[in-house]
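One chain of protein is taken out of this complex; the other chains stay put.
All chains are identified by letter, namely A, B, C, D and E, in their written order; residue positions are counted from 1 within each chain.
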Amino acid sequence: MLDDSYRQRMHVLTEALPYIRQWQGKTVVVKYGGAAMDDPELRNSVAKDLALLHYVGIRVVVVHGGGPQVTDMMSRLGLEAKFVGGLRVTDEATMEVAQMVLVGLVNKELVSLIQKHGGKAVGLSGKDAGLIRATKLEHAAGDLGRVGDIVAVDTSVIDVLTDAGYVVVVSTIGIGEGGESYNINADTAAGAVATALRAEKLIVLSDIPGLLEDVSDETTLISQLTPSQAQELIAAGKVSKGMIPKLQSCLLAIEGGVPRAHMIDGRLPHSMLIELFTDAGIGTMLTVGE
Amino acid sequence: MLDDSYRQRMHVLTEALPYIRQWQGKTVVVKYGGAAMDDPELRNSVAKDLALLHYVGIRVVVVHGGGPQVTDMMSRLGLEAKFVGGLRVTDEATMEVAQMVLVGLVNKELVSLIQKHGGKAVGLSGKDAGLIRATKLEHAAGDLGRVGDIVAVDTSVIDVLTDAGYVVVVSTIGIGEGGESYNINADTAAGAVATALRAEKLIVLSDIPGLLEDVSDETTLISQLTPSQAQELIAAGKVSKGMIPKLQSCLLAIEGGVPRAHMIDGRLPHSMLIELFTDAGIGTMLTVGE
Amino acid sequence: MLDDSYRQRMHVLTEALPYIRQWQGKTVVVKYGGAAMDDPELRNSVAKDLALLHYVGIRVVVVHGGGPQVTDMMSRLGLEAKFVGGLRVTDEATMEVAQMVLVGLVNKELVSLIQKHGGKAVGLSGKDAGLIRATKLEHAAGDLGRVGDIVAVDTSVIDVLTDAGYVVVVSTIGIGEGGESYNINADTAAGAVATALRAEKLIVLSDIPGLLEDVSDETTLISQLTPSQAQELIAAGKVSKGMIPKLQSCLLAIEGGVPRAHMIDGRLPHSMLIELFTDAGIGTMLTVGE
Amino acid sequence: MLDDSYRQRMHVLTEALPYIRQWQGKTVVVKYGGAAMDDPELRNSVAKDLALLHYVGIRVVVVHGGGPQVTDMMSRLGLEAKFVGGLRVTDEATMEVAQMVLVGLVNKELVSLIQKHGGKAVGLSGKDAGLIRATKLEHAAGDLGRVGDIVAVDTSVIDVLTDAGYVVVVSTIGIGEGGESYNINADTAAGAVATALRAEKLIVLSDIPGLLEDVSDETTLISQLTPSQAQELIAAGKVSKGMIPKLQSCLLAIEGGVPRAHMIDGRLPHSMLIELFTDAGIGTMLTVGE
Amino acid sequence: MLDDSYRQRMHVLTEALPYIRQWQGKTVVVKYGGAAMDDPELRNSVAKDLALLHYVGIRVVVVHGGGPQVTDMMSRLGLEAKFVGGLRVTDEATMEVAQMVLVGLVNKELVSLIQKHGGKAVGLSGKDAGLIRATKLEHAAGDLGRVGDIVAVDTSVIDVLTDAGYVVVVSTIGIGEGGESYNINADTAAGAVATALRAEKLIVLSDIPGLLEDVSDETTLISQLTPSQAQELIAAGKVSKGMIPKLQSCLLAIEGGVPRAHMIDGRLPHSMLIELFTDAGIGTMLTVGE
Partner (left out) sequence: MLDDSYRQRMHVLTEALPYIRQWQGKTVVVKYGGAAMDDPELRNSVAKDLALLHYVGIRVVVVHGGGPQVTDMMSRLGLEAKFVGGLRVTDEATMEVAQMVLVGLVNKELVSLIQKHGGKAVGLSGKDAGLIRATKLEHAAGDLGRVGDIVAVDTSVIDVLTDAGYVVVVSTIGIGEGGESYNINADTAAGAVATALRAEKLIVLSDIPGLLEDVSDETTLISQLTPSQAQELIAAGKVSKGMIPKLQSCLLAIEGGVPRAHMIDGRLPHSMLIELFTDAGIGTMLTVGE
């Protein structure tokens, strides 16, 4: 009597509803960047997911990057992009470009897109309301200019806005003691913001399925691991270079008291929904061993 | 890259989430009876659905019948069940049996079952807090004894309990001016309770797929109709005898201001979820023409 | 200048008003049963008192028994009532009868009667909202069937209803882990409910004036005693068999932190008012020695 | 089985409790003066009643006079008291004496006495928080000095204090536009304050049982009358000179929307309790004919 | 381009605004007496300041004296004023005069004056709501009659009134256990009230610029000192007799936890504004060494 479509819906719904309830009123921080930001279709699908999470009562906070967009504008202005150890060397001119591109363009495009899907969104930089206080990063490789080290995260303004029902989108420009700007790594900022918000979950979107036992074989996905297992993997050189900052972001959050942190594949449409609302989940979950 | 199971989940979730949000905090009245109450497996599935609706923030109020159980206890006590025009002739002895079976047994079993699936439920009769005030029904066919006509529905106690997060289960025993009991038809009571609660939706579970163009052919389902179309169908003799009180219940609710009333197939597991959370819906919806 | 009637009113009022204030907003649990339940006139007078207490702002919770009514229905259904050590042997059939008679009939009659006197009342069983969680009682005398031992009392639903201004009437059917029913002794339940509610007072209605020094002489009433004095009385065989569960109920409440517990004569009309609102009081009060 | 004392208590309590509930949270204004103020025992009994009313949740506001005390202090200061048409001619020196005696002595003694009986009381003059705004009374008989006519009553400060659980005691000194003091008739002030507070009841204590058909015969008490009947009585010369201002105060309140105003015998101890909490009541009630 | 008047306003405003914010919602207790009370122009200026402080959101509580006014009324009544060690010997007749003059006249004049400048004010005695509980002062010099020693300060009624936006003016008449009155030194009362209110500041108006190194030379003002420095000054005889009670009042407040207490010159118009809203301040500040 029941056709397949009925059975599937029935199955997915009875599975999903308890999760939906579980996440209502909880805070989820999403680190957004990579392929999911570069591809217009994925950008659309991520924005829709953020709006849907917001719809069902989750407090959604997005922390975004935007390196390629900054580099592109620099080249239009005749400035050269330099990197040391994965960090952008940030002189005054670079700082100005990074701030205006991330805060003025990337942030607002995401805000627009979430609103197109029915969410209400507000974009902030780390300078607004002293959200991300920073100081100059001391780096072994020498002077990186305005690359910042996070000193404190004051989430008051995020609390006010999520209480009032807004998705909050954060550009990771920090503010120094004298009011000057700092360029903050977005993965690091996401971990720090999740910690400061006492988030229930951090989701880091990346360009691979998750951590892999064998980096060359996507079928060797590690579904779940503890912080110490993660440290061992890094030590054993089993984490790809690109994934190390993602994993560090998750470790930072877990150490800060966030119960679960996930690295999931931003290239799969609606991967956040699958992670949050199905038994199977997706990607790699970092959590303190239970 | 995406397997079928992923696609199905993704599809059902993106379809369902906006509905879930739409129903949060809204009141849905469910008329429960028939096959869905007689079959233990369906009973379990209905109770699970009620718990799940409650989970995602819907204010759920159940109005139940229980004719077969009353008749069974009457026969154990050597009393004979008589019906006139579909209504049970209710002398004092019958009234006492109906009240103790519905309020003392059927109601509490449903309360238990909802709690088994994680809901919090409270059972009430129409006598508690003067919920259903009634008077003796005047009937063309003569004296039906303690069969009651609803005079007023005071939903204060339901509001208090749903505000506090309980599913409310109502046995349809009315209270007269002198405190005496009345036997109230459950379909009628469901319509009146939905109206008094200003519910967003009334769902009447029945034993067929809905209203049919051709009563002998289940493929001729009428998905949606207006009150006047419904009256025409009745006049044309196109509504089966068993469905008439269901349809009357829905008409009562619509006339009382409930925006939508549904007759759905209680024999299908989880049919309430399909009705509430999918684009397709199920069964027959009565609504004022838009 | 002042006639007698004026003097009496003046005297009773100046005496009563401070007590009335003292009890406003406080919780009083009343164990109701015995002659006060069997006699229609007393039933009416008790219901009026409960409504009056409710009127002046006391949070009133009634825990009722109903053994004779259960036994009567059992005999109508051809079932035989058996007792071991004062407890009803409760096979499945007996359990069903007890539940439907207590919850479906006795409880609702009391609810009706309180409402007739202007109170607003809601009847609950111990199954509603998981109010009385129970497990099978292990008894020295062997298997008593569904006689239950209280595991926990969750008064949330009572709090919600008394906050909203309802008198709550509780039938002492407990709920087991699997949702099954248990038959709970009403005296025991009253003590446990008073404790869980942190009630200010437990009043147990009985069929004698209170505890007596000499059980054959009603003029030897003991007005007040401590728990240890009560234990001595029991040990000395000075407490009549029928009063032992009443006294145990009071002891349970006092040990649970209820400041005062009273055994008063339910055969005297309005004895609750005299106990609560006059200097003299009535019956026997159990309290920790001050 | 029931002795007389039990029966009386039972009777008075069942009669009184519904009244007590009815008056909870309501505002009662008491005009206090005359014999009840001069006799120390009656003073004590009135203060006890005010504390008891306050106890059971009535919002009690007392408006007091004190003519004899003012006259006494004037004579100690070598000033002569003069009256025109029942009003005290109030030159500057008299005004100063009236204010310091009423506000500084009479008011505070009543505050102390209410507190001695367990109430919490705050004394105010009409100057505090601009409670009674007044202007010079124009009088046919010529210049009466600082005798005031009420312009407006701003009860904000009374509301704040009764909300916070205080009995409020008001001395009837008014405040003029320039901040100067006015001597206000206490009967008039009581009616105006009752009106401004939208009180449920005004009780004027006097030195006779109430209005009498035959002023020389206390058995001809008029229990109830309407404003127009009252006007007729005055016109017919059937109201004694001393009672006219009392009756005018009641008329003022009734016209201002206070549902009931009473003149009761302040010489009877606890007459306020008898009026408020018994079926029979006492004295004369003025009310719009129902 | 900027004229002098513009520059001055600009300067004073940029200096004052941060102080104004700092004091919003804070409690300041002002001890009012001396020249500032005797001179009509200063009285007006003080009342205006109190109204202005109230305007910008400060919770203002005034504790006033009034010795000269009491002495004057005593002489009009043929009573002789006697003092021992700076305290007024207070027999029953004197007590009555002190209470009626302070509560009935002085307090109400200040209330009127504050209201004339747009504030809302309520006058209280220490008897109202049991504000200042006192007992008979035991004094080395013998029986001083009704001179009181403060037992407790219950600020509930002040909290209620300042929460509701009133300036509170307190006459220092205390209430004994039996309801009797006590004459309380106003300087002492001010320190005790400031302590009980957990005030942010106590300002004592006096008739000299503050504490002086050399009492005969007003240019030797001590701007700030600690409690122990103050004790040394007293021991060294460097504090004038009239200033000792002022200093004691400040010491009492500081020891009670008030962060800052000031003795300022009440003879200078608007000296309270200068103290509160300018960098320079005025007078002598007592504070725990930072």
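As a convention for this text, contacts are C-beta pairs under 8 Å (C-beta built on N, C-alpha and C of every residue); 3 or more make two chains touch, one makes a residue touch a chain.
The structure presented is a predicted model; accordingly, all values stated were derived computationally and were not measured.
*Asks:* Can you list the shown chains that the hidden chain touches?
*Replies:* A, E
*Asks:* Looking beyond the chains shown, say which of E:17, E:93, E:152 or E:288 touches the absent one.
*Replies:* E:17
*Asks:* With the full complex in mind, choose from E:68, E:176, E:227 or E:269 the residue touching the hidden chain.
*Replies:* E:269
*Asks:* To test your reading of the contact rule: which positions on chain E touch the chain that is missing from view?
*Replies:* Listed in rising order, the touching residues are 1-2, 6, 8-10, 12-14, 16-18, 20-21, 24, 48, 52, 55-57, 118, 267-270, 273-274, 277-278.
*Asks:* For chain A, which positions touch the chain that isn't shown here?
*Replies:* 73, 76-77, 96, 99-105, 108, 111-113, 115-116, 120-125, 127-130, 156-157, 160-161, 164, 166, 173, 175, 178-181
By definition in this document, only the chains that are shown with their structure count from here on.
*Asks:* If chain B were absent, into what connected groups would the remaining chains fall?
*Replies:* Leaving out chain B in thought, the network of contacts falls apart into A | C, D, E.
*Asks:* Can you spot which of B-C, A-B or C-D is a repeat of the D-E interface, where more than half the contact pairs line up?
*Replies:* Match found for D-E within B-C, A-B or C-D: B-C.
*Asks:* Just the number, please: Cα centre separation of chain B and chain C in whole Å.
*Replies:* Those two chain centres are 36 Å apart.
*Asks:* Between chain A and chain B, what distance separates the C-alpha centroids? Give it in angstrom.
*Replies:* Comparing mean C-alpha positions, chain B is 46 Å from chain A.
*Asks:* With chain centres defined as C-alpha means, what is the inter-centre distance between chain C and chain D in Å?
*Replies:* Computed value for the inter-centroid distance: 46 Å.
*Asks:* Which chain E residues reach two or more other chains?
*Replies:* In chain E, no residue touches at least two other chains, as defined above.
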